[in-house]
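I'd like to ask you about the structure that follows.
Shown here: the complex without one of its protein chains, the others still in place.
Here is chain A:
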Amino acid sequence: MSDLNSNIPEGELTNKWTKFKSSVALVNPSNKRSIEVIIVGSGLAGASAAATLAEMGYKVKCFCFQDSPRRAHSIAAQGGINAAKNYQNDGDSTYRLFYDTIKGGDYRAREANVHRLAEVSANIIDQCVAQGVPLAREYGGLLDNRSFGGTQVQRTFYAAGQTGQQLLLGAYSALERQIGMGKVEMYTRHEMLEVVKIDGKARGIIARNLITGELERHFGHAVVLGTGGYGNVFYLSTNAMGSNVTAAWKAHKQGAYFANPCYTQIHPTCIPVSGDHQSKLTLMSESLRNDGRIWVPKKKDDNRKASEIPEDERDYYLERRYPAFGNLVPRDVASRAAKERCDAGYGVGASKLAVYLDFKANTERYGKIEASKAGIHNPDKETCMRLGTAVIKEKYGNLFDMYAQITGENPYETPMRIYPAVHYTMGGLWVDYNLMTSVPGLYCTGEANFSDHGANRLGASALMQGLADGYFVLPYTIGAYLSKEISVKAIPTDHPAFVEAEAKAKGILDTLINIKGTKSVDHFHKRLGHIMWEKCGMARNAEGLNEAITEIRALRAEFWKDVRVPGTSDELNTELEKAGRVADFIELGELMCIDALNRNESCGGHFREEYQTEEGEALRDDVDYAYVAAWEFKEGVNFELHKEELKFENIKVAQRSYK
């Protein structure tokens, strides 16, 4: 059934990566100096790859659209990074991390990739600590861990609520070191607008200098995209305002298959929408679920304040439905359960689209522990709350401050209101075991590829994957390709392929500027987001998806007739940048709906209402859908399906249960 070759090495699962590394062809140092690699994106997956490839001796060019590589959105990841270190001696192992990730992904990820991820996870922590990343420590001076949704071991390393920031700044410092040594040429405020292909291979990119508007041609023996996810297709998401699919989508249109686009992660703990002006949603780290209990009133339409609702009139619905994992069920399960309660009329807050995340019980518990440490026997409630609040503050202070700043409410006193929001996209460009897309010489790393999380990503696994790809996987696997390229001289950028690609990019920019329509780019983006959230969001059905496809096509036609982009293309023009990105989001949105419609099952971040158990849990169809759906772009915005069959040889596929 597979017509895609994933190039998974032969042999035992546990030996595949070791064997691959020791047998992959090498490029000798003098050849590396004349081999050029282009990296698009400077987040965890891009910066780590750029730094590592430069350390190895390749000539690297790295591009980002922000004003500095340090701004990439990996920086906003809060909770932590998983690694199978077993420092807590709680039974963790490479196999267990592998198993948890496959299970958490609802059996829709590739075994060999996930096992490799688990294997290198421990190296990441070592590397980051060596770089001076200040991860949280215990009093004994050793690294601290916390637990995260979907697992029963403590394997998550963290730096307060700023883990992404600290890891990214580590990768950024490694990258800047190489820039300082002249081994990486950094292009900030540049956006990739086209992949250049010569004789079927990726040989460079067209990038727009966002300050001058100039289109530039850049040659590379290989091109790597580490450009992040496409959650902003929903307009509102936890992504940064600039996060976009454009680089991946241009690659897709040049022949790179797009895999599992419908797998979208809706994060259960975000600050609810406050009004029509809302421009983005803010995540409250999942780590809060370690110490917060989620509840809604037992009574419908209960308008009392949280503090006025007595204990026995509260429904701790996650603890009720999933006694084994309770508040720590995986994200997709927690999100759907919140939606279910709100849809049924039990939501809280002005919009009624929120549930409570309550820290009171654990604050008191921590307070008791602190009191007894301080030799206070039988402390009163007030003392407990005061001491406990200090503990909570130490663990989550910055998150609580952020919540207070955004909502104007004090979360130390009243429970937080939370609601699910789009957070991460498991789908992305299809890649083989080497992280190469279906275009030879074009690679994809981090969130931008589809590879490791199946249909649902576990908390604290995104940072792990981004850094695994960039530090430890790609630098090896790309050698398999580049070792055959050593005789290729740098191709001059007046080659017709570059000329043509540049003309194409220019054509799109000119068209956008010249439409001179009546509605802003944001107007179209919001409408797209609305369609996607209503019909391709947390729950989907065939009827809604069919409607969505029709509506998106109509929206696309209207966009190209009526969008208004002020200014010109030869200057800093943020509206023009947004217009190009939204044009790509509209096409992607259609593909997401097509993919969701094709997948007649529910799994992880894809929940089809027609396919659920009597208790409302996702119902997979392993006979017909245990495959990766990889879509090929065809002229006129059409898509052709290719399938990569998923074989589970080391794990018994089972119905996920967190009860």
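What we mean here is this: contacts are C-beta pairs under 8 Å (C-beta built on N, C-alpha and C of every residue); 3 or more make two chains touch, one makes a residue touch a chain; residues count from 1.
Quick note on the criterion: contacts and distances are computed from a predicted model.
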Name of the absent chain as recorded in UniProt (options "Multifunctional fusion protein", "Succinate dehydrogenase/fumarate reductase iron-sulfur subunit", "FAD-binding PCMH-type domain-containing protein" or "Isoquinoline 1-oxidoreductase, beta subunit"): "Succinate dehydrogenase/fumarate reductase iron-sulfur subunit"
From A:A240, A:A371 or A:M538, residue that would touch the chain that is not displayed: A:A240
Sole contact to the chain not displayed, among A:V129, A:I376, A:V391 or A:I515: A:V129
Positions on chain A where the hidden chain makes contact: 48, 51-52, 55, 66-73, 75-76, 85, 87, 123, 125-143, 159-160, 162, 164-166, 169, 172-174, 176-177, 179-180, 186, 188, 211, 240-242, 273-280, 282-283, 350-351, 401-402, 405-406, 408, 471-472, 475, 520, 522, 564, 566-567, 571-572, 574-575
